[in-house]
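Before anything else, here's the structure in question.
With one protein chain held back, the other chains of the complex are shown just where they sit.
Let's turn to subunit A:
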Amino acid sequence: MKMTPALLIVGALLVFWASAFIIVGIPSLTMKETPSEIWRPLTAEEEAGHRLYVRNGCSYCHSLYIRINDWDIGAERIAKSGDYVGQEPAILGSERTGPDLSQEGGEHPDDWHLAHFVNPRFTSPISLMPSWEFLGPVEIRQLTAYVQALGLKAADARVARQRYWKTPAAAAYASGLDANVEWLHSQVPEVWRRMPNPYPASEASLQRGKRIYQEFCINCHGPVGDGKGPAFRYMNPPPLNFTTLRRHLVENRYIGGIFYYQIMNGITGTGMPYFKKHLESEKIWDLANYLGVSFVGYTDANIDPRGIDASYEEPWQNRYPQPGQEGAGTGK
């Protein structure tokens, strides 16, 4: 075969267009736009947020589809083609510097997003996401509306739950420090409220707790645990001031189980996120010890009721006295 100009031009074009027909032509003819069970159209404000998402390159760090082997946020639902009907563009993304956002709606309340967009480090201290404060309040609101719609009907259910709990949480905060804590604790299931931290507050455990606190919590609850981190001014209710908890130990003894439950589960309606996906069990207990020792001056680690000590545990004596019993000895 000899390459003549005609063969070159006609041949190259023929092969190309034949392939193009197979790869984009046939899908255009056969792929049907059938809405999935969670699909709904976007509102005008959400649509505006979608434009902002596309134009500001959120997609270079976030994907918008969940695969079968995913675990992070949204892993409850594998993406279906019907989720994207009418979206132009359905910007799937190719990199996850940040988590997938296809089910982001309702993960957090709006005030969390406000603080996060102003500066992601306010809510997520080691985040690599840029600050979007320069967009201004109107565009941040549109972006928030859009991310709250990610997941469509499934997101609507979660957003409704956030809204539902926002009212009593804000009211409790307005009713004073102590009443707020009482309300918070009244929401924690009974079994957790009387559960001491089963693990010793050893030096190593406290060190681990501190590191985790710095990577996850510090800019909300603050370096001294008073809830006055930089996110404070964006949230209602603001992050909890742990130092007041000394007055609210259950039976003047227990707090570990409450810590564990709240950290694991988050407090829907408030900026307090759940950490069960980020942190395994031992890490949460370490955090609970760290919060107790550093900010409450007391931890219920290793007190009764307790079962058989774990096999690896060092012998450890709780030397943190209950409030009001300072100087009374070992605290046992």
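Here, a residue touches a chain if its C-beta (ideal position, glycine included) is under 8 Å from a C-beta of that chain, and two chains touch if they have at least 3 such contacts; residues count from 1.
Everything that follows uses one rule, which is that contacts and distances are computed from a predicted model.
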Protein name, per the UniProt record, of whichever chain is missing from view ("Paraquat-inducible protein A", "Membrane protein", "Cell division protein FtsX" or "Penicillin-binding protein 2"): "Membrane protein"
Contact with the hidden chain (one of A:Gln103, A:Ser124 or A:Asn241): A:Ser124
Positions on subunit A contacted by the hidden chain, ascending: 1, 3-5, 8-9, 11-13, 15-17, 19-20, 22-24, 27-28, 30-31, 33, 54-61, 63, 65, 67-73, 78-81, 83-92, 94-99, 119-121, 124, 126-134, 215, 277-278
